[in-house]
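Here the structure comes first, spelled out in structure tokens, and everything after it is commentary.
With one protein chain withheld, the remaining protein chains of the complex are depicted in position.
This part shows chain A:
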Amino acid sequence: MTSTWAYAAYILIWPALTLGVLTVICRAVIRDINKARKAGKDLI
């Protein structure tokens, strides 16, 4: 049972981490879009 959980965690940790990074990146981009809009500048 323990090794089943460990194996599941070993494989599923990577998509979970991917989701975390995706969230961080999207939040940062939204923040940058708002900043650029307020400053009247291009995003990129």
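Definition applied: contacts are C-beta pairs under 8 Å (C-beta built on N, C-alpha and C of every residue); 3 or more make two chains touch, one makes a residue touch a chain; residues count from 1.
As a convention for this text, contacts and distances are computed from a predicted model.
Asks: Could you tell me which of "Assimilatory nitrite reductase (NAD(P)H) large subunit", "MoaD/ThiS family protein", "NitT/TauT family transport system permease protein" or "Sodium:solute symporter family protein" is the UniProt name of the chain missing from the displayed complex?
Replies: "Sodium:solute symporter family protein"
Asks: Residues on chain A that touch the omitted chain in the whole complex?
Replies: 3-5, 7-8, 10-12, 14-15, 17-22, 24-32, 35, 42-44
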